[in-house]
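Note that this complex is displayed minus one protein chain, with the remaining chains in position.
In order of appearance the chains are A and B, and numbering begins at 1 in each one.
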Amino acid sequence: MSVATQDTAIRTGRVTRTLIYVVLILFALFYLLPLYVMLVNSVKPLEEITGGGMMSLPDAFTIEPWKQAWASAQIGVEPTGLKPYFWNSIKMVVPAVTISTVLGALNGYVLTKWRFKGDTILFGLMLFACFIPFQIVLIPMARMLGLMGLAGSTYGLSFVHIVFGIGFTTLYFRNYYAVFPTELIRAAQIDGAGFFQIFWRILLPSSGPIAVVSVIWQFTNIWNDFLFGASFADASSQPMTVALNNLVQSSTGVKEYNVHFAGAILAAMPTLFVYIVAGRYFVRGLMAGSVKG
Amino acid sequence: MAQSANADLKTRLQNWIPKLVLSPSLAVILVFVYGFILFSVYLSFTDSRILPSYGWVGWENYSKLWRLSHWEISLTNMGIFALLYITLCTAIGLGLAIFLDQKIRGEGMLRPLYLYPMALSFIVTGTAWKWFLDPGIGLENVMHTWGWESFKFDWIKNRDYAIYTVVLAAVWQTSGFVMAMFLAGLRGIDNEILKAAQMDGASNWNLYRRIIIPQLRPAFLSAFVILSHLAIKTFDLVIALTGGGPGRATELPATFMYSYTFTRNQMGIGSASATIMLMAIAAIMVPYLYSELREKR
């Protein structure tokens, strides 16, 4: 979290404090509940779940559901498990995150240090693009991806995510560079550095934290996307979220809840992992996306 | 830097390079966002069905749309969902933030717990809640095996209550984020003001009601804007949790648009509904972005 802990001047009595702790812990349990349910049930045989033991710890521990979810569960028509879709997601995420972050950095640099008339309006247009309901672009985007030969491929998905990610990455870098002293840019200009030299030698070496924020935000958002994946991908290029949904919603055969939970954790793992190792940057990204001031 | 006509090469390059660097992003956004918006809005006035077609039908799609009970259900659900979702997230977020701001031991552990749902996909959230709320295997079944035979909790299968399970899952996912926004606001309040108010004899209750909460106005505004735009865009969660059902009990405008366009091949009507969604979001986001960006100068 980016908010620093600080002493408030508020004093509370002992009873109130106890009550506060109780409420806080109850809410913590509420937030943990689904994770707990997913975890314990992903390592149980199916009978234990259907037998009313959803909340209990597993009697017979098994990692079979995980194996199935990863490698052999029926997804759509093929019993491939989630594995190929996991790689689809990776193939979609890596270029999308990289390119949108690089573009965001350059745009943020231009919009703060090389300002020109009307730049704020242009930025507003870029930013608003992140907030639109994406339903409004689905139809023409599907056709355009077809025309560009990117339909039904991870490249097409990457492209779409770049288009709708630029606004946020630009926002991050713009806010970050806005407080970067303009005098440094002027000094570098007098020293004879050009546009790219200033960016490369002066700005970029100091951009580590915001680049992390941008990468994490983009990674989380794109990995978790469902709408674009469901609309533009074919069976061979579907990302993890779409595959998980297919697995869970499939109406054929016995519902293997334990496999569903294992699959859900597999789909959540990359973003959860990032959250655990770099949570403070994730929160910073979240906050920057809402409180811009 | 605007520059006079006789500028040297380096200066002139310097004036062009920034714009050149910005232009690919800008071009892509102009075409793929704004161009496409115009195209979709145009489609909503045509007789497009399975494929785009360019026969102009005026407002016909819109008048058809407003006569559809399916759309009416979506809008009613949207109303219930948005109202509860925004209110509950704000209330829980503010409450948790105020509680966490009382020099709580273990704050560093609690905060990440409240926030981690934001890192998850709605599909994952939907899956977890779907089976947890399922009366056959989830909470109801568990209670039965624990001996509470009469316990009944089948909202997710009940037409009248299913929408509230969507609210539950959505609140679970976002309320921690709202907490973080309020907490940041609380930490930004000048402690000396609070000390002064205490010297004036204000009780904790009055301190919050009269001094602190009024100062959180920007956080309230941001929370409202973010939550309402998320509410209008809610799609994945419904797909994963209820699939819009039972029946149409949890259809929202976003799922309506999707099924009308891609399943029922009513592209004109689908575009009309998407246009209405866009207008709703624009009505909230445009003034907000305008004021945020203008203050920056």
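Basically, a contact is a pair of C-beta atoms (placed from the backbone, for glycine too) under 8 Å apart; a residue touches a chain by one contact, two chains touch by 3 or more.
Assume contacts and distances are computed from a predicted model.
K.L.:
Between "Cytochrome c-type biogenesis protein CcmE", "Monovalent cation/H+ antiporter subunit A", "Trehalose import ATP-binding protein SugC" or "Alpha-D-ribose 1-methylphosphonate 5-phosphate C-P-lyase PhnJ", choose the name on the UniProt record of the chain that's been left out.
P.N.:
Record says "Trehalose import ATP-binding protein SugC".
K.L.:
Touching the absent chain in the whole complex: find that residue among A:L33, A:A142, A:I202 or A:A278.
P.N.:
Selected residue, touching the omitted chain: A:I202.
K.L.:
Tell me which of A:L184, A:V212, A:A235 or A:L272 is the one touching the absent chain.
P.N.:
Only one of A:L184, A:V212, A:A235 or A:L272 touches the chain omitted from view, namely A:L184.
K.L.:
With the full complex in mind, choose from B:K10, B:R264 or B:R294 the residue touching the hidden chain.
P.N.:
Of all options in B:K10, B:R264 or B:R294, contact with the hidden chain holds for B:K10.
K.L.:
So which bits of subunit A touch the chain we can't see?
P.N.:
Output for subunit A: 181, 183-184, 186-193, 197, 201-202, 205-206.
K.L.:
Can you list, in ascending order, the subunit B residues touching the missing chain?
P.N.:
Residues touching the hidden chain, for subunit B, are 1-8, 10-11, 14.
The rule is short, and it goes like this: only the chains that are shown with their structure count from here on.
K.L.:
Please compute the C-alpha centroid of subunit A, do the same for subunit B, then give the distance between them in whole Å.
P.N.:
Those two chain centres are 15 Å apart.
K.L.:
Across the complex, what residues on subunit A touch subunit B?
P.N.:
1-12, 17, 20-21, 23-24, 27-28, 30-35, 37-38, 41, 49-55, 103, 106-107, 109-111, 114, 116, 120, 122-129, 131-141, 143-144, 162-164, 166-167, 170, 178, 194-196, 220, 223-227, 230-231, 241, 244-245, 248-249, 257, 260-261, 263-265, 267-268, 271-272, 274-275, 279, 282-283, 286-287, 289-293
K.L.:
Mind listing the subunit B positions that touch subunit A in their complex?
P.N.:
The contact residues of subunit B facing subunit A are 2, 10, 13-14, 17-19, 21-22, 24-26, 28-30, 32-37, 39-41, 43, 52, 92, 95-96, 99-104, 107-108, 110-125, 127-132, 136-139, 141-142, 144-145, 172, 176-177, 180-181, 183-184, 186-187, 191, 194-195, 198, 204, 207, 218-219, 222-223, 225-226, 229, 232-233, 235-236, 239-240, 243, 254, 257-258, 261-262, 267, 270-271, 273-275, 277-278, 281-282, 285-286, 289-290, 292-297.
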